[in-house]
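Missing here is one protein chain; the remaining ones are kept as they sit in the complex.
Letters A, B, C, D and E mark the chains in the order given here, with residues in each chain numbered from 1 onward.
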Amino acid sequence: MKLAELTWMDVEVLSRDVVVLIPTGSLEQHGPHLPLFTDSLIATAVAQGVEQAIPEQVLLTPTLWLGASGHHLKFPGSLSADFDTYMGAIGSVVQSLLPHGFRRFYVLNGHGGNTSPNDMAMRKLKALYPEGTFAHSGYFAFCEQAIAHTLEGPLKGMRHACEAEASLMLHLHPNLVRKEKLRDDGLIAEPPVKGPVHHFDEITEQGSFGYATFASAEKGRTIFEAAVAGATEELRTIATGYVLRGLEPAQESTR
Amino acid sequence: MKLAELTWMDVEVLSRDVVVLIPTGSLEQHGPHLPLFTDSLIATAVAQGVEQAIPEQVLLTPTLWLGASGHHLKFPGSLSADFDTYMGAIGSVVQSLLPHGFRRFYVLNGHGGNTSPNDMAMRKLKALYPEGTFAHSGYFAFCEQAIAHTLEGPLKGMRHACEAEASLMLHLHPNLVRKEKLRDDGLIAEPPVKGPVHHFDEITEQGSFGYATFASAEKGRTIFEAAVAGATEELRTIATGYVLRGLEPAQESTR
Amino acid sequence: MKLAELTWMDVEVLSRDVVVLIPTGSLEQHGPHLPLFTDSLIATAVAQGVEQAIPEQVLLTPTLWLGASGHHLKFPGSLSADFDTYMGAIGSVVQSLLPHGFRRFYVLNGHGGNTSPNDMAMRKLKALYPEGTFAHSGYFAFCEQAIAHTLEGPLKGMRHACEAEASLMLHLHPNLVRKEKLRDDGLIAEPPVKGPVHHFDEITEQGSFGYATFASAEKGRTIFEAAVAGATEELRTIATGYVLRGLEPAQESTR
Amino acid sequence: MKLAELTWMDVEVLSRDVVVLIPTGSLEQHGPHLPLFTDSLIATAVAQGVEQAIPEQVLLTPTLWLGASGHHLKFPGSLSADFDTYMGAIGSVVQSLLPHGFRRFYVLNGHGGNTSPNDMAMRKLKALYPEGTFAHSGYFAFCEQAIAHTLEGPLKGMRHACEAEASLMLHLHPNLVRKEKLRDDGLIAEPPVKGPVHHFDEITEQGSFGYATFASAEKGRTIFEAAVAGATEELRTIATGYVLRGLEPAQESTR
Amino acid sequence: MKLAELTWMDVEVLSRDVVVLIPTGSLEQHGPHLPLFTDSLIATAVAQGVEQAIPEQVLLTPTLWLGASGHHLKFPGSLSADFDTYMGAIGSVVQSLLPHGFRRFYVLNGHGGNTSPNDMAMRKLKALYPEGTFAHSGYFAFCEQAIAHTLEGPLKGMRHACEAEASLMLHLHPNLVRKEKLRDDGLIAEPPVKGPVHHFDEITEQGSFGYATFASAEKGRTIFEAAVAGATEELRTIATGYVLRGLEPAQESTR
Partner (left out) sequence: MKLAELTWMDVEVLSRDVVVLIPTGSLEQHGPHLPLFTDSLIATAVAQGVEQAIPEQVLLTPTLWLGASGHHLKFPGSLSADFDTYMGAIGSVVQSLLPHGFRRFYVLNGHGGNTSPNDMAMRKLKALYPEGTFAHSGYFAFCEQAIAHTLEGPLKGMRHACEAEASLMLHLHPNLVRKEKLRDDGLIAEPPVKGPVHHFDEITEQGSFGYATFASAEKGRTIFEAAVAGATEELRTIATGYVLRGLEPAQESTR
């Protein structure tokens, strides 16, 4: 169900087993070829796909579109929530619903920069309500294999305004893609380092990272459907329950 | 222009005279007859109307839909941002754009409960950037006369899920209105008091306040068009400039 | 009763039906003719008038004189609390008394810039203690008619260091008024705009707004007495209880 | 000068060498014999005494009367600011005046529980404005000798609602003292411990600590005059400057 | 160099090219077999190994041992910093040194629960000082291959108080390991889910996760040396500089 379209009386009679699904995105630069709202549009579309697939098990909120995008702020038009505001929005949504008996919450994320604050937001809530289920994942975690199999450029994983994202947008919102401006971009540290936090004006020429010139709507459809299918399976599992079982016996090892 | 659909390169070349238009709404109970997203839907529609009227003078952001709705939380499905989060979202939007030279910001509000935090958010920003223009108003301030002239029920002003709001929704999103559930509601203090802050579970029976049974799409259109016209005039004035002139001379008084 | 003069043993035996009355003011520029403490002095005087009228029903605290006056800070001598501090003071007073059974609180305000944070402070408290009564109003809301009838200058409502405020000060503290410096001042936007937040150095020449040259002690007495009478009636109503009744029947309308 | 009574034009022409004098007090239980406002009344009186002595060198603000009194909250009527609010008030006063060139600030305190937050508030300000002078002291630090010489009860220092405070109140506000209720009170740890933070409901029977039955107005006058004289000397020194000189030479020691 | 042992005069003459190395750990339950300080002890040892290897290029601070361990708090003795405190400590260290010209900072982490707040802390600092280098990584990221090759139990990666951690402790602090209590533990979701945030009392029987019974000091030495070698290489790279180069040409792809 879509929370936005319900009345409070509709909500009152819902099963409390539903998973509240909260999409998170961003409004930030996506190179010369993709619109600022790319992450929010994709996360919203995947979440809506899940809601369509299992409407009785999901209570979909509108997308929290104002992401944690400080690393893109040098590019005009990018908007970034400070971290407290970003996490506060998630917490506010959850804490509004908890007193009414909802106890399962899932943040479905479309922007890598949101991952850490999503993790912290859900851990804070878990600390306050240890009995509740608080979960989060990027939609991209549900289509890693589809991405690896589908992409043709040298990079086989999700980056930023890359072959995968551009393909998704060509599938979902082709009119918003500047096809003539699709561009390969991205700078890599040599020798490689693991730790430094970089801003995108440091590590790209025009804001994207990856091989967007390889993008196609067809690839986008493949990736999108995989994301929806994977996220649907995850949400259904949480709505219907999962159990915690022990490790496989150590004696099965080579000891 | 719609910020969400632009690329950063589009934003880079915009005039810095544009007014950044930030709609604010809520997701909160609106009685048995209107959907939870009512305030956000109306504020978005008015803001889009303004953007369509003067696209060169307005830079429209997506709607900050998570409002300050603590007084509705007893009704399930209502979501409320804590005040810091609510104000932080406005501040984050503005502070992302200020370094790129944008200096005129207008919060167009669709929810009465946001008025105080909108005021404080804009005053905080004005204190930090005294040269900037920071403005806010409910869309309803631009159609007070149209409301007073149009409504037929005993109340001639905007309340909550009332004749005016229900009319606006019948005009804008008729499929989301539960027409069979339109209902008059609202409790008034006797003897009257000015000061107390009330929750809506205290002052209504089912969440709305006013005479929604009088609502019609036609009235909604009248009110909506007045709101768009008035807000457009306000935004145009700010985009093109206004001057500060002195009081009318006191000697014109009866002294 | 005046809390400041009581001992804890006096407070222990008070009725918990009393309304705790918290005056709020400011210390900020009031033009060349009124002292910085004007708002606090007037709010204190009105509150004391209420306490004298119904001492058994009111527990009067000292005045929270440090207001939210950021829009006056360009004028030297003005002091402004940041919003969190301002609201924290109100919250601290209330939360100190709630555990002892007091449950009715009224902020009586003398400074327009405090209105939004007063609203938010009381809403925060109401969210924490939904059974309590948390109210706030400017004293000027109780004497609007008296002001409209009394003022002789072109403006018929309360502004800042205006005919009404100067009259009140001439009545209450004539020795603190610089009578030779009474001055008409104030700049108005043309064409008019509703939204912008202005600082007083932008919209005045010397800090006041209105027709202070029309002020007189006699007008001040009229306004003051109306304010005390109105506020007393409000506080008495809350101390002795009011009920919530339904809307007048819609069928009485023209439907 | 008294800031409250000045206009902004008066402040504009003041010397920036003046010391801004900020009295801090409390509204908290003072046993069965002294009013809740005791600390604020005494701190205000001492500060006013200083202002009268050297009006050209002091800019006196109204008293920040809402103290950090959490350890008294079990006694009804006591009010306590949370620490952030308490320190925020001091910071707000100072930060309002710094942009206008005032650079010397002195918090004169009347309540022991304010000492730590006063210290932290001034250290925070010093970190932000290392060139400024930020000082704080209890008024009691200026009359320690007078107290030691004057008191007749077994305790020779300032406690709470004790012989010294009761004497000061008998001198300053005799009508607010419940002379028939003057009482000796206070519980001491055996064996003694240095570290524990105690609440006053733990360490007293009725809220005071010390030998209030020994109090007299005459002692109060002696202590008061010493406090004013000492504080005046301190403020004058800061207003007119002091130098930092080296330690006495070590070779003068017994090495 | 070890900051703790230097004087300020020593620091004054240091090269500002050094990387400030800040180890982060925890004090939290590590099953029945490892001490609460395990993470801090290992992170400290790795960081000291780096400092010994390239003392001229590293300025090592003491370990920030109070980690973000909310998911372990049900086990007595575990300590957890709230997130603001945790991130504030890192920020405080960095912001103390930045004014003195140090501009390269590396958080070397020993506790998985710190990863998200480390990321956010460094991103906040990067936003404030875009020219600086702010990096963070778990020590375990430098020895993933060594772990995969060395472990003999069914799990080939780092978990919690697992074969790898127990081995490291047997190598570094054998006297603190309760060898007779080494235990395999850990519960896994079936069907698997990606998103939920779990507390360790939900997903273990006695607090550890993995096959600690396979641990040995020899494996610990192998893993430790790999971690030190990898972290040393990373720090040396940052101290001596790395460049950002473009992606490999897309035409080398299969397009």
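Everything that follows uses one rule, which is that contacts are C-beta pairs under 8 Å (C-beta built on N, C-alpha and C of every residue); 3 or more make two chains touch, one makes a residue touch a chain.
Since the structure is predicted, the reported quantities are computational estimates derived from the model, not experimental observations.
Chemist: Have a look at E:24, E:57, E:78 or E:213 and name the one touching the chain we're not showing.
Modeler: E:78
Chemist: Check the options D:55, D:101 or D:154 and report the residue that touches the missing chain.
Modeler: Per the contact definition at the top, the residue touching the missing chain is D:154.
Chemist: List the residues of chain E that touch the chain left out of this view.
Modeler: 3-12, 27, 29-37, 40, 61-62, 64-66, 73, 75-82, 84-85, 88-89, 91-93, 96-97, 99-100, 176, 178, 181, 206-207
Chemist: Against the chain that's been left off, what residues of chain D make contact? List them.
Modeler: Touching the missing chain: residues 68, 70-71, 73, 83, 106-107, 115-117, 119-120, 122-124, 126-127, 130, 133-137, 141-142, 152-155, 184-197, 199, 202-203, 205, 210-211, 213-214, 234, 237-238, 242-248, 250, 252-255.
As a working rule, only the chains that are shown with their structure count from here on.
Chemist: Which of these pairs, B-C, C-D or A-B, matches A-E in more than half of the residue pairs in contact?
Modeler: B-C
Chemist: Chain A to chain C: how many Å between their CA centres?
Modeler: Centres of chain A and chain C (C-alpha means) sit 48 Å apart.
Chemist: Can you give the whole-Å distance between the Cα centres of chain A and chain D?
Modeler: Result: the chain centres lie 56 Å from each other.
Chemist: Rounded to a whole Å, what is the gap between the Cα centroids of chain C and chain D?
Modeler: Comparing mean C-alpha positions, chain D is 30 Å from chain C.
Chemist: Which residues of chain A are in contact with two or more other chains?
Modeler: Each of 73 in chain A touches at least two other chains.
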